[in-house]
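With one protein chain held back, the other chains of the complex are shown just where they sit.
So that you can tell them apart, the chains are marked A, B and C in the order they are listed, and the count of residues begins at 1 in each.
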Amino acid sequence: MARYFKSDNTAPVAAEILAAIAAANDGYAAGYGDDDWSQRLNARYSALFAHDVRVFPVVSGTAANALALATLVPPYGAILTHAEAHIVRDECGAPEFMSGGARLILIDGPGAKLTPAAIERTLAANPTAVHTVQPRAVSITQATELGTVYTPAEVRALADCAHRHGLALHMDGARFANAVAALGCAPGDVTAAAGVDVLSFGASKNGAMSAEAVVFFDTARVADFELRRKRAAHLLSKMRYVSAQLLAYVENDLWLQLARRANALAARIAAAAGASLLLPAEANEVFLKLDAGRIQALRDQGFAFYDWGAIDSGEIRLVVSWCQAEEDVEALCRSIRSLR
Amino acid sequence: MARYFKSDNTAPVAAEILAAIAAANDGYAAGYGDDDWSQRLNARYSALFAHDVRVFPVVSGTAANALALATLVPPYGAILTHAEAHIVRDECGAPEFMSGGARLILIDGPGAKLTPAAIERTLAANPTAVHTVQPRAVSITQATELGTVYTPAEVRALADCAHRHGLALHMDGARFANAVAALGCAPGDVTAAAGVDVLSFGASKNGAMSAEAVVFFDTARVADFELRRKRAAHLLSKMRYVSAQLLAYVENDLWLQLARRANALAARIAAAAGASLLLPAEANEVFLKLDAGRIQALRDQGFAFYDWGAIDSGEIRLVVSWCQAEEDVEALCRSIRSLR
Amino acid sequence: MARYFKSDNTAPVAAEILAAIAAANDGYAAGYGDDDWSQRLNARYSALFAHDVRVFPVVSGTAANALALATLVPPYGAILTHAEAHIVRDECGAPEFMSGGARLILIDGPGAKLTPAAIERTLAANPTAVHTVQPRAVSITQATELGTVYTPAEVRALADCAHRHGLALHMDGARFANAVAALGCAPGDVTAAAGVDVLSFGASKNGAMSAEAVVFFDTARVADFELRRKRAAHLLSKMRYVSAQLLAYVENDLWLQLARRANALAARIAAAAGASLLLPAEANEVFLKLDAGRIQALRDQGFAFYDWGAIDSGEIRLVVSWCQAEEDVEALCRSIRSLR
Partner (left out) sequence: MARYFKSDNTAPVAAEILAAIAAANDGYAAGYGDDDWSQRLNARYSALFAHDVRVFPVVSGTAANALALATLVPPYGAILTHAEAHIVRDECGAPEFMSGGARLILIDGPGAKLTPAAIERTLAANPTAVHTVQPRAVSITQATELGTVYTPAEVRALADCAHRHGLALHMDGARFANAVAALGCAPGDVTAAAGVDVLSFGASKNGAMSAEAVVFFDTARVADFELRRKRAAHLLSKMRYVSAQLLAYVENDLWLQLARRANALAARIAAAAGASLLLPAEANEVFLKLDAGRIQALRDQGFAFYDWGAIDSGEIRLVVSWCQAEEDVEALCRSIRSLR
């Protein structure tokens, strides 16, 4: 599948991670996370985040998000999030399911980003009483569904706002590596140090096979997460193979190397796009607005990508994966320039 | 971990399956089950079962069981099953969770097996009305949690009984390979041809990494399974790596070869046990009753295994995995004989 | 509590209904809806709506709405409704709870009313896939939360739109009597004949004690409603006292007489309000926009009512109950006029 820009989760597994899986395939290992690989996760990720964390591996981003949120909010709770969030648009109601029916309260805003002001407005418009659902968490996505990135200061402001109102702050980090690579900060700067309570730390989109980590920065909130994970059938018997991925993923900065490469290629596309660029391409996604003829022309040249937004909006999404062929990116840039 | 007889899900991945995962790691592949590997599952498993089936990969046996059952019963439904069933004792209420609160109605019986008579008695003791939960399914385990195996005739009788009462028949086949190897029949003989509606086809305990298949023999019952799987966060983006396992698992009878080996080794232990054998070791599990001194002696010699049943019952469970070292089995047999 | 315009559910029970309760208190009666009163409901309400209906009494409007919706949509389903709807703002997530986690998709629009165009837009903006919740129902409120009323033609257009997309149409009729009184049509004109599938027929706000009826016009949709009602603890043992209310409520047009009176008094207030009237007062609710000083002045004169909308919006809601004292309404009109 050359010239494929549909999604980063169609990419293969990075060689280092496949090798780690193979290396873990050595004789017996205790089941259900009592293996040596899983047991090293807390220490390894505590070092990574410069913070004492508790880490729980799962196999999908949806599992990470929905289980994290179910731990943060009661069935009658509500989660404030952006209307474009993955938990809203692409998880078939998993947060509602895992939480026992909590509600997502949707907030608009440019770049798929929340702001403290928007949260304040939303809370003011949803005063609580025994007759209402009870807001208990805010969920943001880093990098966002529109390829933008929250700075540490922006996250800090959101965390302060959330905490002031008794809400926990969850971060959906399906593309967390791309965000950190873009920011050039330490991973803890934009999470633990910025007030995030729980992070869905994604790896599957950036070189892993099927591995995500739910990272609790506020370990008091771990609560019954382990029981919820088991009950949702996400406690794998052979967890070592998931944990081995999560260890290899952060070894020698592999995760950031892969993300930096994808981000850099995306930046080339954005540069080529000129005025057709819809949003700053801060991570590995590029959103363009083109007329129908130009979109068709790109497709005729073999480029695969998704339409975005409303039907016939002329908006398209181009996602660059960790292993995108440089020549495909170059070909795309040439085509886009020639269509300008 | 030598002399390890605790569980078969602590064993590593078979070389053929690891190779299949590596072979699948070739460039882009469509996500969420639209890849080539996943697309071949229906045909491959239809051939395997000599029946037109629909197959859905998941990563844990609990997911397979709970999602299958949730498709078969409404929230106010009930599932008749043995009191020793995995869905009762080892899934933290996943069937209740996935179904929206359906009830497990527990039935006793020797060898962890259900009988039509026991189902009839249970239904008679639970007459339905608007005030009661509504039985809608029977779930049996093949091989059972006590290492026994249902014959095709036994399954047929259970299916007829269930269907007569409007109940679907689900089979938890976490150790289905061991059962089929023990029976020497075709896999369809004890499922499709015997009236099973849905099978949780296990592979993880017998050489796969994390792969189970929900196999619908009654495809009209598929209903909303796909939405339920997604909502429970069990639709993996990189599904090809799960499907590749499921294809390799049944290639060249690998699954049966691995199971036959485990069964044969278990039979040796059972033979060595003599009168201390609690139940016929029909598959790869051996249950013994020994006094406390002998149990301790085995442990002192380095054999690892679980106590079973009530505290101080003197019952132990020995599980033989697909890759159990023959010398460990031989050593165990010698020790057991010397303790008789 | 003189000069009380806060809500119509704080009013007492109409004499005719209290008498009917007392009349039902005669010896034994079969429980759980098998009594004579409950058994007459289907025929009585079929006559009322000029349509073959199935009727199920419950004790709260929230129960009627949430149970009706849970029957119409699966756990992974979605319900399109207005952002101001009672099911959104005042039921603590009961629809999510009863349905097993279905989602409310919110739509804006003047007068708290939905339009076919708004439904089309919302569906277009929420294309379905295995990754998304699945729209299955539209819920409208009649009279709306802002005191406006859907005409039969408007309901028909909404029903056609909903059905064209495979969605059921639910009507929250907490103030259905006020709507029908305002329209001057037959109750079936704006429901059965207009394509409504299920109606929450309210009585508690308009003279009953605690009685609402879930009325299925599409009886094929009744499905498992009875089991869901029981499971939610809303099948009362002494159901006769609820059904007796529902029978008395529609006897001799009592429900319409009470509603007409309330509507007429509300109209007087609206007339007095002049330019401060926010919305046409089509039923028994009047929404005004006043400055803070005038609002305080009304309160200083002993009038009790709720602020509405955003904080400091200057919007207030005045609700006229079936038993509102005429002199209180006159006093209110005088005050409003003097403040103009």
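Criterion: contacts are C-beta pairs under 8 Å (C-beta built on N, C-alpha and C of every residue); 3 or more make two chains touch, one makes a residue touch a chain.
Source: prediction; values computed, not measured.
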*Among C:Asn25, C:Gln39, C:Thr219 or C:Ser338, which residue is in contact with the omitted chain in the full complex?*
C:Asn25
*With respect to the chain omitted from the figure, which of B:Asp8, B:Asp35 or B:Glu96 is a touching residue?*
B:Glu96
*Among C:Ala94, C:Ala213 or C:Ile295, single out the residue that touches the unshown chain.*
C:Ala94
*Looking at the whole complex, which of A:Arg231, A:Arg261, A:Lys289 or A:Arg317 touches the chain that is not displayed?*
A:Arg231
*Out of C:Leu48, C:Met209 or C:Leu246, point to the residue that touches the absent chain in the complete complex.*
C:Met209
_chain B residues that touch the omitted chain in the full complex_ = 75-76, 78, 89-93, 96-97, 99-104, 106, 124-125, 130-133, 310-311
*asked:* Even though one chain is hidden, which residues of chain C still touch it in the full complex?
replied: 1, 4, 7, 9-13, 18, 21-22, 25-31, 58-63, 66-67, 91-94, 97-98, 204-205, 209-210, 227, 230-238, 241-242, 321
*Residues on chain A that touch the omitted chain in the whole complex?*
32, 74-76, 100, 130-131, 134, 224, 226-228, 230-231, 235
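What we mean here is this: only the chains that are shown with their structure count from here on.
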*Whose C-alpha centre lies nearest the centre of all protein C-alpha atoms?*
A
*Please flag the chain sitting at the greatest distance from chain B, going by CA centroids.*
C
*Interface composition of copies chain A and chain C: same or different, split at half*: same
*asked:* Centroid from C-alpha atoms only, then distance chain A to chain C, rounded to Å. What do you get?
replied: 42
*Please set out, as single numbers or ranges, the residues of chain C touching at least two other chains.*
75-76, 100, 130-131
